[in-house]
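Note that this is a trimmed complex: some chains were dropped, and none of the rest were shifted.
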Amino acid sequence: MKFHLDPAPRLNKNQIAKIATKFLKNNSLINLGIGIPSLCAQFIKDPTILLHAENGVYGFNKFASEENINTDIMDAGGNFLDMNKNMVFFDSVESFNLIRGGHIDTTILGAFQVSKSGDIANWIIPKRGIGSIGGAMDLCANTKEIIVTMEHTTKKNESKIVDKCVFPLTAVSCVNKIITDVGIFELDNNSLLLKECAPGWDPITIQKITDVTIEYDEKIIFMDIDDV
Amino acid sequence: MGNQKIYKSFDEAVMDIRSHSSVMIGGFGGSGGQPTRLMLALSKRDIKGLTIIGNVAGISETTGYGWPKNSKPIDQGIFFKKGIANKIICSFPVPASQNPKSHIEKFWLENKDSVEIVPQGTLIEKIRSAGAGIPAFYTSTGVGTIIEKQKEIKFFGKKKYLLEHALSADFALIRANVADENGNLQFLGTSRAFSPAMATASKITIVEVDEIVKVGDLDPNNIHTLGVHINRIVKRRKNDMYP
């Protein structure tokens, strides 16, 4: 996605996903949403990081090849998984005890909109139909840390970081970090802090495509093209 | 117990499910944990007005969700296609990409009250609560969202929670890997999902399994669903057309 105001190419989905993984901690239990977040798995090299899926598994690391499918081993996105020795299985009650009980350290998921107060809308665009909540409300309301990965703007170039979400909410005041195709943001105390700019981008060009006032300080990082 | 719980056919096992019954469908969504043959048998019944309770509700037929490539996905949409259900309680009724429309979406367009969406963790805990004799519990899931509407709210400390009620059903159709003749079940991998909780929350639980073994053949330390919750067992034929 490139618009005439863009000073440089925006990051692609894999780049966004790769950046998100650098914030994951040792010995943590992680839930990855569908879309960009699911691309994170391939960049996680720390064997102490365990991936959790709502349907009752953690410890998986890759999809099964088509000739090696076991329909009893799937992730929450409906993708069949390869077995590895870290994997364990459990039922949905226990899976959501992990989520609701605060045992998931970080959830990375996509969003239609995120507000500066950390509200997230990611389950329905009303004019498109019924909508699907799945595990998103449980994850957003109960995970210790929420990282949103998304494109910075819609196809119509509207800011997805907003003062107040227009779409129905998934949860309130829960997002800690937003990683978009132009930068890395932290949400803190109703402020949008720009921490890193994508290669070729700077706070002023990012502000131009963002509906919320961006704050930043002298420690702001300008990503190098070789790092992404 | 002998083998009084064992039924010879899927048709026979679902024969007494009447119009306007509530029916839980086990698994998560996708082919693995889905009681596909019991669903097919039920879909042939000449009844109407079923309430279906299941998690990922009807997206496999249109998107292939959770089914191997080159298979013919069947999902809970079958009850709406056949016109025998008029209500579904689920967490994920539509695919991320909206076309083509599923049978459930088509029904919903004409009957907006026919689909009740519940957050997945709340849905499984409502079902678990019904089986555990807990009429209601508090959860922070859904606070500040559309889910909060008309729910009782309570603060514990400074945090806000919603009151959620138990959800039971007349029947549960589930799939497991193996049953013993007492009805003790074991599941494989992610095919467990909603099934153990549903078995505790319904008046009659019917299970389709790949294998039936003698009592005592399963490790008593590793029973995933206790036999007291299982009323009927039907064995799947090897190598039929569904995974």
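Observations, loosely collected:
By written order: A and B. Residues from 1 in each chain.
Convention: a contact is a pair of C-beta atoms (placed from the backbone, for glycine too) under 8 Å apart; a residue touches a chain by one contact, two chains touch by 3 or more.
Computed from a prediction, not measured in an experiment: that's the story for all the values here.
One representative per chain kind is placed here, while the whole complex contains A x2, B x2.
To be clear about the criterion, only the chains that are shown with their structure count from here on.
Centre-to-centre separation between chain A and chain B, using Cα means, comes to 29 Å. Across the complex, chain B meets chain A through its residues 28-33, 55-56, 60, 63-69, 91-96, 98, 105, 108, 115, 117-122, 124-125, 128, 139-147, 177, 187-197, 224, 243.
The part of chain A that touches chain B in the complex is made up of residues 34-35, 53-57, 66, 69-76, 78, 80, 89-93, 95-96, 99-100, 119, 128-138, 141-142, 168-173.
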